[in-house]
Structure formats: C-alpha cells, structure tokens
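Presented below is the structure to which this report refers.
The complex appears here minus one protein chain, its other protein chains still in place.
On to chain A.
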Amino acid sequence: MKTRKWPNFLFKQGGMYPYYESDWSVLPPEANRRFNPAFNMATIKQVVNEAIERVRMPTPMRLRDLIRQIRAARTAAEERSVVNKECAYIRSTFREEDSVWRNIAKLLYIQMLGYPAHFGQLECLKLIASSRFTDKRIGYLGAMLLLDERQDVHLLITNCLKNDLNSTTQFIVGLALCTLGAIASPEMARDLAGEVERLMKSPNAYIRKKASLCAFRIIKRVPDLMEIFLPATRSLLSEKNHGVLITGVTLITEMCENSPDTLEHFKRIVPNLVRILKNLILAGYSPEHDVSGVSDPFLQVKILKLLRVLGVNDVEASEAMNDILAQVATNTETSKNVGNTILYETVLSIMDIKSEGGLRVLAVNILGRFLLNNDKNIRYVALNTLLKTVHVDTSAVQRHRSTILECLKDPDISIRKRAMELSFALVNSQNITAMMKELLVFLEKSDAEFKAHCSSSIVLSAERYAPDKRWHLDTLLNVLVASGNYMRDDVISSTIQLISESVEQQGYVTAKLYRALAEDLHDRQPLTQVAVWAIGEFGDSLVQDVVDGIEPPNVDDVIELYQKLLWSTQNSVITKQYTLMSLTKLSTRFNNTSKIQQIISSFCSSLHIELQQRGVEYSQLFGKYSHLRPALLERMPQMEANRQTDYQSNGDVSDNEVSPQRTANSESVTLLDLLGGPDDNADLDIIMQPKSQPTSNGNNQDLLDLLGLNPLPAPLADADNNVDRILDNNINNLMPEINTRNSNFLNDGLFGDEGTINETDVPELTAYDKNGLTVMFSLVRLPNSDNMTINVTSTNHTQMEITDFLLQVAVPRTFQLQVLSPSGTTMQPNGKVTQVLKIVNTSRNLLKMKVRLSYTSEGSSIQDQVDVNHFPPDIWD
C-alpha cells in the first residue's frame, strides 16, 4: 500500500472500483486513458502527493494537534479544559460542511477519554448521508461508537442504512452491515431483516459473510425474525470461502440454541459438518488459513461447538460424530496454544454429547495432559473443565488426582483455587487420608484468602469420610494449627463438640493440643481457644498420662503457659476469657492452686471490664466460696448434638459450655460491690513510656495519682492461707512471683536471703529475675543531693535472642523521673542492654517503682510487670 504513488482512478474511468476482487496494486497500463502530458507534471504530482499524504497520515493535523495537546496535559483539570475548549470549537464549526469528518474524528477521541460527545450524533448521520466513502467510513464508525440501540435517532439511521445496503460498492454495503451488526435495535432489526436476507444470497462473498453475522445479531435481538433467514442459511455450508463458512456455522449455532425445532431441522447437516472438519484436518498446508501448523482453528472450533449443540442428548447424531471427534483428539498438534484450543473444544464436545466410553476416557486424559502443560492458561481451563465433568465421570478424573494435587502448588493463584475446589470434589472414603495430607500441607502454606474456605472444606470432608475418631480429631487439630486465625467460627465449636463426644480420645487430644500450644505461642486464636477448653476440662489426665511415649508436662509448666497466654497482647479478649475460665477449672484438677489463684486475682484489676469481672468472680471461688469450687467446676457433661447437622446445634453447644460460667457470674455479681468496684483496681496498666526527654510533671500527675492509690486486690486479704501453700511447695520456684505482688512484706522477710534487700550497703539490687532475664539496678547518688541515677543493666541468660526489649518505669508522684534511651532493644544470649534512669526525690520518701518489661523471644512476645519496693531505705540518708 505504502509503495504506490499514483492512484488508480487517474488511469480509469470514474465510478465503482472493484478493488477487492482484483489485485489492486497492479496498475493496468491500458487504463491510462485520462493521462494528459500537456499538464504540468510537477504541479499535478505535488497536488496528488499532498492529497494522498492527507489520507495516509490519516489523522488530519488538527486531530493530531488535539491528541498531542491532550497527552501533554499534566493534570486532569488541564485535560478537561483542553477538551472543553475543543468541544466548543467543534460545535461552532459543525456548520462548515467540509470540516465535519475531521470534527467527528476528534469527537471520537474525546469520547474515548470518557467525555460526553453525544452532541456529535446528528453530525455522524450527516456524514453517513454523504456520497463520499471517506465521510461514510468515519460517519459509520462514529455511529457505532456514539449511538447504540437505545438512541432515538434510529429512524434517520435506518433510512441511511437501507440506502447503503443497496449500494453497488461492496465496501459501503459492508460498512452498513457492520454498523447494523453493532447497533441493531429491535425496530431496526425488523425494518432491515429483509435487506439482510437478500444480501445473504449475494454473489459477493465479502457481503455474504457480513450479512450472515448481521443475521446472527438480528436473531439474537429478535428471535422471532429467525424464520426469514432459514432458507438462505443452509446453502452457506456448501461454501469454499472460510469467511462465509465460519459465519454460517455461527449463525446456525445461534438458530439451534434458539429453538428446538430448528435444532431438529439442522440435525441433517451433521454429515456436512463432519466432512468440512475432516477436510480441514486432512487438507495439506494452506498458508491462508494456517495458524502455527493448524488449519483454520477458528473455523474448527466453531464447527466443534455446533456439533456439540447438535449431539447433546441425541444418540444417533452423537454416533455420527464419534469418529471425527476421536480423529481431532488424536491428530491435533499440541505444541502450541492453537492446538490446545481445538483439543479443549473437542473435550467439551465429547463430554456433552452421548459419546462412547472410550472417547470420554480419552477426553479426560487430554485434560490430564493439560494439567502438566507449561502454559498456565491451559492448566486453568483443564481444571475448570474437570471441575465441570467431575460429577459426570468421577472415576476417570480420579486417575489424575496426583496431578491435580500438584496444581495446589502452582504459582498462579486462580489455578490453586481451582485445584483446591477440584481436590475437595474428589475426596471420598477411600482416598481421604492421602488427600487430607496434601490438603493440610496446602492449608498451611496457602494465602490467607483460601484458609477459611479450605479449613471449612477439610472439616466437612473429615466429618463425612473420617475413618475413625482418632484420625478425625488429628485432622481437626492439624487444621487448627495450620489455618491460624483464618477460620470460620463453626470449626471451633464443632471441634470442641467432637472432643466432648470422643470419650476415649480426650486424654490424647488434650496432650496433643497442649503440645501444639506450647510449641508456638503465636497468634492463633482458634487453636488457643480449643486447646484451653480441652486442658480446662481434662487437665488432670494431661499431667498424668503418658501419650505417644512422651512424658506429661508438669503442673508448673502448664500454669506458666497460661500466664503467657493471659499476658500476651496478641490474644483476643475472647481467647483470654476462655483461658481464664479454663485456668479456674484447672484449680480443681491440679493440686497446686496458689499460683492459679494469683494469676486470676491479677485480673481483678484488668482494664477490660469482662476480664476484670471474671477475675473478681473467679477469685471469690478461692476465698469465701472455695467449698463450692469443685462442684461448680466439674467437667462439662458430654455434648449431645447431631453431627453433620447445622450451625444451630453448634450454637447450643456453646450455650451449654458457658452456662456454668454464667451461674458463677450471677452468683458473684453482688460481690463486685463489696470489692470496691473496678476503679480502685484500674491502676495496674498505667505505665509511663520511657522517653529520652524528661517527662513533664503535668503529664505525670494523672498516672501517678492512680499509682499512688495502689490498693491490694481483695482476695489477697487471706494472705495467711496463701503463705501456707507457698511453703508447701517449692519456694525458690515461686520467688519471683511473690515479688510481683504488693503484699510481699511478709514474704520479703521470709525469703530475704534470696534478694538483695539486706545488703543495704551495696547500692545494687535485682529488680527482675525470671525466665532467664535479669534486670539489675545499680544506684548512684550524689552526696547531699536529691538526685539519684539508676544504671539499669538487663541481661539475657537464655540461649535465645531477645528482641524488641522495652523497659517501662513508673514512680509515685512525689518523685521526678527521667528515663534515657536504652543502649538497644536486642539482646543476644548473654547479651546486655543498659539504660539510665534519673530520679529526683525532694520529699525523701521511700522509693517505690513499677517496672514493666516486654520483649520477644523465640517468636513469642512476653510481657511482665513487677513492683520494685525493696530499695534500700537508707539510700536517701
């Protein structure tokens, strides 16, 4: 095209140009009639070249400029102003006839940017009505973009279309058909169906194919009009031209889907279709229709689809196509997407028609091969198709189970999703153990968005196909561990229910749950909730029975774990409620209750009202009402609910579960008043943030106000009782715990040799020593001054790295405290962090201090708090 210098018409008579059929690029020398050497050749050449350039550089300068301007706009507002200016200009120049098509071109560009351009509709019609092809071409393009079947200028455009459908220029007819195919409204379709039908019989293939698709579109809009086209349709299949063939097949497919009668009518063409398809496969290489070694895949796919429509539920028709489907399935080159496209369509057809068993196996095997394909798109369609066919022929799909399971590891998320759905569809009582192994691995590694769906599906499958209770419980346990927090609530209750039902397995499950919990304290609310429920119920067997040859944990370890759970900031309030309830229950299962009591009473001052209430009420069970405790905290009766029913039953279960707590609650509601209400106890959580700047006094007031109150939690009133028990047990073990309480005067006296209080002349003391972490204070005081500097040295004696170490300190209001930045937040094993505290004591009171520590070790974050009250009393002297 671009090499041609002289337009044909210079050498021809004007009129119609049959370019399409003839080879347009060859200049027939005998057509050189108009050429007149008398003209100045140079002038003519220049004028002609300029004219051609205007077309070849198809966007006229003004449009190019506009596009450039819009592209240069840096902000949306700038772009808008360019567009608005241009729209105004276009409106004003629509009246000048010769600029119309340029304006429409501009408008179409503006419309694509998302601006309204409907005011150009009538101008489009003007262009369409023009006699020039150039005008019509852009006019119809504009009509297709600016109008659609809901516009009311239809009467006008219908007339234009009718004229152009009768044009003698094939391209004008083509434009009209194309436009009708794009924007045919029902009225337009009715008005022009006759014209289209006439054009379907045109001798010109270019027009025939366009008319067929136009008919396709008309039938889609107005199914009643189908009858008109029926006679002209059948002959389309005897064509050689692939364009006419493919449009004919498309039209017939639409007709068949449209009415059962027509479907019956076209059953006769199955042999024709089979023949066309066979010719396509067997014909040698034809460059015109070849796509990477496959002959016209577009046509093949359309024919396969029509065969499917004709063969559904029809044994006879299906039989007629069995052979050709087998042939396509075995002969198609599969190294490229095209080949697989055809195979894919073939498989769909084989699955839908009444095909032979062997052919179906072949089809499923093709999909199996697809699953191994490198192309992710092909793997995707394979999984999708298998998912559709799995209910028809499960056993054939089962054979590809391992490949499907492999797809669970696919890098593409949509493929993984399909593979997961398909895997669950394949689970049955024979393969459940093997499948679940894979699916649990998948669950563990999968993205958050899959976990809820996957865990619920595993629970459902396990419920349906579990070989035994032990396996079922193990599976649920694994789900709890693997899915973290991404789990539907029903899994928690149904797991608890199952544990409650499975009397023989309770000890085993509790031990497993305990181990899973102890292994990793990370944020996993569902696991924690189920685990503490089970431990609370069956804690006695947990610390006695040997499970799987592993020694039971000792009581102190269990309680320490509870303490960590309750202190962890990651655990939700609900989890902490479960944990508190469970811990209370453990007080009747374990023979060591003092530590439990201590932990529970620490919640008497929790900032969270529900936890505080539990703390206070459960504490009552250790005091005045301790005789009620064993009876109140008995094991839950075995839950009776129908498995595999609905969530209703699960709801009942959780109701049962909380009922003892409720009774306990109501019993002790009045006690709360006696205890003085929550306000008095609310100070425990008030701690100053360490800052490198001295904290302002005003800031401290409120904090220290609360700190100054510092009352004892009520249950500690029976301290005698407490000490007795402590003496019964391992004293050293409990030492640091005792320091955390305010009521440690007695204990300090008892265990004074353990601490540093007696060594008043050495200005160094241990503020904290627990879990391998020590915090030493060394006190330096300038003589005759109110100022004291405390050099804090924290040492990590564990084998693990401690990270995110944070030390927070609060002092009563009579002191001024300045906390300097620490030397770091990370401690290697045996590493140290130092920090300087500066204290001004004008009143010379006894120094008291609250210290809160938080740090992360082995991935779990730990928080602890101590009161440091054992400063040497003579330090200020």
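Annotations for the structure displayed:
In this text, a residue touches a chain if its C-beta (ideal position, glycine included) is under 8 Å from a C-beta of that chain, and two chains touch if they have at least 3 such contacts; residues count from 1.
Going forward, contacts and distances are computed from a predicted model.
Hidden chain, UniProt protein name from the list "AP complex subunit sigma", "Polynucleotide 5'-hydroxyl-kinase NOL9", "Ribosomal RNA-processing protein 43" or "Mediator of RNA polymerase II transcription subunit 18": "AP complex subunit sigma". The chain that is not drawn here is touched, among residues A:Glu187, A:Glu356, A:Asp412 or A:Glu801, by A:Asp412.
Remark: the omitted chain is touched by one listed residue; of A:Phe133, A:Trp471 or A:Trp567 this is A:Phe133.
When the full complex is taken into account, the listed residue touching the unshown chain is A:Leu213, out of A:Cys124, A:Leu213 or A:Leu386. Only one of A:Glu50, A:Glu504 or A:Asp874 touches the chain withheld from this view, namely A:Glu50. Contact with the omitted chain, checked across A:Leu299, A:Leu325, A:Val558 or A:Leu779, is made by A:Leu299. On the side of chain A, the interface with the absent chain consists of residues 1, 7-10, 14, 17, 19-20, 24, 39, 43-44, 47-48, 50-52, 54-56, 58-59, 64, 67, 71, 105, 108-109, 112-114, 116, 132-134, 137-138, 141, 144-145, 148-150, 169, 171, 174, 177-178, 181-183, 185, 206, 209-210, 213-214, 216-217, 220, 242-243, 246-247, 250, 288-289, 291, 296-299, 301-302, 305, 337-338, 340-341, 344-345, 348, 376-381, 411-415, using the contact rule stated above.
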